[in-house]
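Have a look at the structure below before the remarks.
All protein chains but one are shown at their positions in the complex.
We call the chains A, B and C, going by the order they appear; numbering starts again at 1 in every chain.
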Amino acid sequence: MNEQKHEGADPYANLTNRTTGNRPKTGLIIVGATVAVVLVLGAVAFFVTRSENNADTAAIENDTGAQAAQNAKQEQASVTVIGEPLAAYPQTSSMVVPPGEDPAVGQTPPVLEGFSFDGSPVKIDPADGRAKVVIFVAHWCPHCQVEVPLIQEWIDEGNQPENVDFYAVSTSVKRDQPNYPPSKWVIKEGFTPKVMLDDPAGTAAQAYGLPGFPYFVMMDSGGKVTQRASGEVPIDQFGTLVTALGSQQAAS
Amino acid sequence: MNEQKHEGADPYANLTNRTTGNRPKTGLIIVGATVAVVLVLGAVAFFVTRSENNADTAAIENDTGAQAAQNAKQEQASVTVIGEPLAAYPQTSSMVVPPGEDPAVGQTPPVLEGFSFDGSPVKIDPADGRAKVVIFVAHWCPHCQVEVPLIQEWIDEGNQPENVDFYAVSTSVKRDQPNYPPSKWVIKEGFTPKVMLDDPAGTAAQAYGLPGFPYFVMMDSGGKVTQRASGEVPIDQFGTLVTALGSQQAAS
Amino acid sequence: MGLSATGTVNKAMDVDTVTLFLAMLAVLGLGFLLVCLVFSVVAVIHGSRTASKRPALPASLQPLRLGIGQVALPLAFLVALTCTVGSLYLSEVAKFPPCILCWYQRIVMYPQVIILGIAALRRDVLVKWYSVPLVLIGLAIAIYHYLIERFPSTVSFSCTDDVPCSTVWVWKFHFLSIPAMAGIGFALIAVLTLLACNVDRSAQNNSELDSAEPTNKNEDA
Partner (left out) sequence: MGLSATGTVNKAMDVDTVTLFLAMLAVLGLGFLLVCLVFSVVAVIHGSRTASKRPALPASLQPLRLGIGQVALPLAFLVALTCTVGSLYLSEVAKFPPCILCWYQRIVMYPQVIILGIAALRRDVLVKWYSVPLVLIGLAIAIYHYLIERFPSTVSFSCTDDVPCSTVWVWKFHFLSIPAMAGIGFALIAVLTLLACNVDRSAQNNSELDSAEPTNKNEDA
């Protein structure tokens, strides 16, 4: 530190110079350097955020949730429920309900007719002859934020059985909460399953008996529920359940 | 202060006695007295609240809001709306909308069919041939808490015209908010107008275009809205409006 | 939490007991503040008759003054602790949701427990430099909060569906609400912290007791 310079105005300099000689100079330099660095950081923050383009538009496959999200016109949409709602989720401490303890297992969930971000219709019809997994997510829920990329990675690794469809339902949309809008989130994660938008009242979530986020309902090709789960299910366990669902269909 | 006593254990006594003689004793006495008083207050608080009977049951007239509240079975109830909702409340800075600026003036509000605290039916029918004032209140709203006793006092002074009926609608009931349940509030204020309970969705309030609490809708014997107001309307102004409503009917 | 109907009633009764107790403590504190005011007037009148013309208590009241000065920091700590525990009880047990003005009062009150606790252990009467400005801010917020509770129409004329800061949760003795009790707590801490005096120093000044009082009084101004 150069102790010989005497420029600048340290408010303490006059008071202390008499007793400490040149030493207060160091304090002055420290304060000056701090102020300079802070000003530079402020300028950098300003220009970085003004010039950012947020050009996250990577090549996204057609007809996926992410593709619909790129043309997002809406974050919520009306949902039509046809059929009886599923039985209430049982009181349980485990994230994956043992099928024997779940009154919904064997039930047929209602048909959901709704729309995706781009206004294209999405229909979740248990009776369409295909096994499926329906995943209910809330954009602000930290557990969903952890789970969605794990599921996408699992899909990207080619683990999804060809005879099992994935659907996501974006519910509990809160404009003033983090990670809004959900369409941006879906783009960011490159999420491929089709996404149905729930309405503000959570009609789709209620029809499926949602106990919390994230929420999984698996059903076989006959439209009967085989498994429900809620929470940050470890991806291995999720994979095992989906693979079992797929092989079940192949066998029957 | 008796400075000669030497009982008790002041943690500071040993440290300071040498230098200050008996003086620390005063501090000890102050602490002891404070503790004793606090203990007595605690005991009083305990016994007062345990022995209280809350016997507020004064003589209350038959067929009033307070009478229904004394036999309260419910704080919310279903409401049936028959007819078109009122026009939206205009953007205004005054609590009492000048009738010329209110699109609802001249409209006929919908019929409301609901229930009171004791389950007795309450019907607000604009077409029943009587002028009426409908007052929407929320139990937790401080403005309503101020306004309701003022209105009741005004009624008790015999100011209510014989040809004008008063109805209250208890809406926006919040179990975890102050002054719950509204039935107790109605009893406490000895409120005489009949009280209709709104449902949790606020159906009655929405049908009447409620902009905030309290909210007043006045209508003539022909069922047409003559005046709307929202807020802590000064009781003189309220009285003038109701008296005018009454004399209008008598003249016609 | 699985409370039976009786449990709920008991809980309401408990909340009532606690709020009544807190309200009585506030009345006690208010009494102390009034006594302090009376004694200040006495000190000014008596002081004007002495040679120095500076406010001073009559010699007969000096032991009391010193006794209070000696236990003032621990007492101020206990006031802060009571206010903090009381406020946590009302929000966490009685489940009254704190409004934003309550939070700003908590910001001032809660740290006093640590600050005054340490100051009482260190017998550091200079803590007034840090405590008093903070609690005066708290006192100002509490007074504002109390006023909008009493006169909600000064802030707005009607309620929206959000519960406003002017809702009154507790109302005891026809004048005590939660911010009123908090305000009394802030005032008590300020007065007690200003009254605190170092016993050892006072002892050294044993012969000139009259000067012990003004020393603290002047720093008040």
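Basically, a residue touches a chain if its C-beta (ideal position, glycine included) is under 8 Å from a C-beta of that chain, and two chains touch if they have at least 3 such contacts.
No experiment lies behind these values; they were computed from the predicted model shown.
K.L.:
Which of the visible chains would the unseen chain be in contact with across the whole complex?
P.N.:
A, C
K.L.:
Touching the left-out chain: which of A:Ile124, A:Ala138, A:Met196 or A:Leu245?
P.N.:
Checking the options A:Ile124, A:Ala138, A:Met196 or A:Leu245, the one contacting the hidden chain is A:Ala138.
K.L.:
In the whole complex, not just what's shown, which of A:Val38, A:Ala88, A:Ala127 or A:Ala201 touches the removed chain?
P.N.:
A:Val38
K.L.:
Determine and list the chain C residues touching the chain excluded from the picture.
P.N.:
Interface residues of chain C facing the absent chain: 103, 106-108, 110-111, 114-115, 118-119, 122, 124, 126-127, 129-130, 133-134, 137.
K.L.:
For review purposes, identify every residue of chain A that touches the missing chain, sorted by number.
P.N.:
Spelled out for chain A, the touching residues are 1, 3, 12, 16, 19-20, 23-27, 29-31, 34, 37-38, 41-42, 44-46, 48-50, 52, 95, 138, 140-146, 172, 174, 176-178, 211-215, 230-232.
By our rule, only the chains that are shown with their structure count from here on.
K.L.:
Any idea how many Å lie between the Cα centroids of chain A and chain B?
P.N.:
Between these chains, centre-to-centre, one finds 44 Å.
K.L.:
Per the centroid of Cα atoms for each chain, what is the distance between chain A and chain C, given in Å?
P.N.:
48
K.L.:
Multi-chain contacts only, two chains or more: what residues does chain B have there?
P.N.:
Residues: none.
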